[in-house]
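Only one protein chain is missing from this complex, and each of the others stays in its spot.
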Amino acid sequence: MIDKFVTSVAEALEGVPDAATLLLGGFGAVGQANHLIEGLLETGVANLTIVANNAGYGEVGLARLLKEGRVRKLICSYPRIAGSTIFEELYGAGKLELELVPQGTLAERMRAAGAGIPAFYTPTAAGTQLAADKETRAFDGVPHVMEHALSGDVALVEAWCADRWGNLTYRRAGRNFNPVCATAARLTIAQTQTVAELGEMDPETIVTPGIFVDRVVHLPYGDPQD
Amino acid sequence: MIDKFVTSVAEALEGVPDAATLLLGGFGAVGQANHLIEGLLETGVANLTIVANNAGYGEVGLARLLKEGRVRKLICSYPRIAGSTIFEELYGAGKLELELVPQGTLAERMRAAGAGIPAFYTPTAAGTQLAADKETRAFDGVPHVMEHALSGDVALVEAWCADRWGNLTYRRAGRNFNPVCATAARLTIAQTQTVAELGEMDPETIVTPGIFVDRVVHLPYGDPQD
Amino acid sequence: MSNWTARDRAEIARRVAQDIPEGWYVNLGIGIPTLVADTVPAGREVIFHAENGLLGVGPAPAPDELDRWLINAGKQHVTLLPGGAFFHHADSFAMIRGRHLDLCVLGAYEVSSGGDLANWARSSTDTAPAVGGAMDLAIGARRVWVAMEHVTRSGVPRLVESCGYPLTSAGRVKRIYTDLAVVDVTPEGFAVRDMVEGMTLADLQDRTEAPLRMAEEA
Partner (left out) sequence: MSNWTARDRAEIARRVAQDIPEGWYVNLGIGIPTLVADTVPAGREVIFHAENGLLGVGPAPAPDELDRWLINAGKQHVTLLPGGAFFHHADSFAMIRGRHLDLCVLGAYEVSSGGDLANWARSSTDTAPAVGGAMDLAIGARRVWVAMEHVTRSGVPRLVESCGYPLTSAGRVKRIYTDLAVVDVTPEGFAVRDMVEGMTLADLQDRTEAPLRMAEEA
């Protein structure tokens, strides 16, 4: 019987290696797999590359990983937000490498990785300093930037409901990057607030089919705090 | 008040021009907007380019358009199926231009058009005769084909439920190409089997948000026949 | 002494909202643009998009109805109108990049007379820069409007010949709403559609780096 549920964060994170590239779902405080992210501190991994839209909030989740020096490089669109003081300190001190990617390009690069598309062209950032070192090409006379797929060793996502096949749904704005990250990593780990018996989830409304999910841990922690 | 409902097929198809490129949802007999497709016969349009997975079944929908000589070119993955005799006759007689595209590339080219991606690379068809005239490029040593976005003047889709903002859901295997086509045309027209009041459709389960839909006509015709 | 009164931020937003017809799909950037949502004339249905995966964004919730799972791209708590929908980030930016938004309204540091936009970084060596969805919106929406103060706090014009700050997009801004005027970006440069009462073209030109002319039809 297929059963992707594991019983602890430690079990969920088993085998996540040093220097891994991690894709983190979440936008703002909503849809962040903070329990899994903080669980990485226990496993001792370091030298991580983190792909996420933001650089973390307050002192939870990604902000804690940063503070404890586990992150070598951050690939994100919007690190500088209210409450991202830890990021600013580390970046200012030259202790953190940053690759700044427009938000839509960040999402599309992960989508491409999940869809077996190694590269695509986008008009976003053409002619700006974020495309300064990138290959460009005109289509219908409009300049476009070639962007490469961005895949992860591990994706950490937060779901609202899951079943033992790993089918997932999300909650409102908690969907955000989570379904995209889930498709783009070799190992996708979800924390879920609720659990359904197989067949209870409506097949019309599953957002992430279980084919993209390897492990699920049930963590009914409640509403996001900000 | 926004209201995308129209009251007849004729009204739904108003302004579809000669020589238009039409994107048709549907796979097999399921999810075909046959009433809209056959409505084109009444409008008198001809010289059409049709993008669809199959070349029609029996003598309904696309098969009728073909039979009545309205189609100049077909872009599809699998024209040769049981019941596609009309296609075979026309193609054999040199009366129909055919662009054969692998099914996944067909879907992705329309998805790209809808997503503002003018071109992408896929490993599908690399080294085969379907890529003979196409630009190729190696990524990680693997040959890939550059494919261009495929957009339509008009998309004709079949939905299960719609509201006045044009939000759509589909029914089981009737989803198929419909949501993809809906994103990729300048004018997207849906026929729907059922209608919901605004707010009745669960915002978590809407598959095609109304932003992609211009007109909706209510046609409760029942189950697909094959 | 001037004969005119500058619009405040809410008034700029209201002026923008006047020009948004029913049925448009609109994304609002952070700052003045966010205020536009609250000033759409009653009864006019405009559908607001938030790039974190929402269509049909409604007003801020009453304090006792706050839903912590509902935020917009500025991380503010919002509501969802009947008819709203959720989707993921790749689909959200497909809407943006794929030209499905009728309009986005963005804040800016500078706009050039050629429609270039600078709104994401104050210098090319900005510490801890952040771009978010600005570049995607500024290239992807069918129309790009800017809502901002006409000059900086120290009085430096923001409507310029050529942007000094790093570009967000080139040639995409079509209209600018400021505290003093509404200015179109045309192939011939800036064209003033209207000004606050009492303002003259000469007054406005004094506060604008690039040449202004009156629009032929405003």
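Here the chain labels run A, B and C in written order, and each chain numbers its own residues starting at 1.
In this section, a residue touches a chain if its C-beta (ideal position, glycine included) is under 8 Å from a C-beta of that chain, and two chains touch if they have at least 3 such contacts.
Please read these numbers as outputs of a predicted model, since none were measured by experiment.
For the chain that is not shown, the touched chains among those present are A, B, taking the whole complex.
Of the listed residues A:Gly58, A:Gly116 or A:Pro143, the one in contact with the hidden chain in the full complex is A:Gly116.
Among B:Asn34, B:Thr105 or B:Gln191, only B:Thr105 touches the chain that is left out of the view. Chain B residues in contact with the hidden partner, per the touch definition given at the top, are 27-30, 53, 77-81, 87-88, 91-92, 98, 100-105, 107-108, 110-111, 122-130, 170-180, 207, 223-226. In the full complex, chain A touches the omitted chain through residues 1-2, 111, 113-117, 163-165, 167, 183, 198-199, 201, 203-204, 206, 209-212.
As a working rule, only the chains that are shown with their structure count from here on.
In this assembly, the chain whose C-alpha centre lies farthest from chain C is B. Note: centroid distance chain A to chain C, computed from Cα atoms, is 29 Å. Centroid to centroid, with C-alpha atoms defining each point, chain B and chain C lie 35 Å apart. Note: centroid distance chain A to chain B, computed from Cα atoms, is 33 Å.
Residues of chain B in contact with at least two other chains: 115-117, 203-204. Among the residues of chain C, those touching two or more other chains are numbered 80, 86-87, 90, 93, 96-97, 140.
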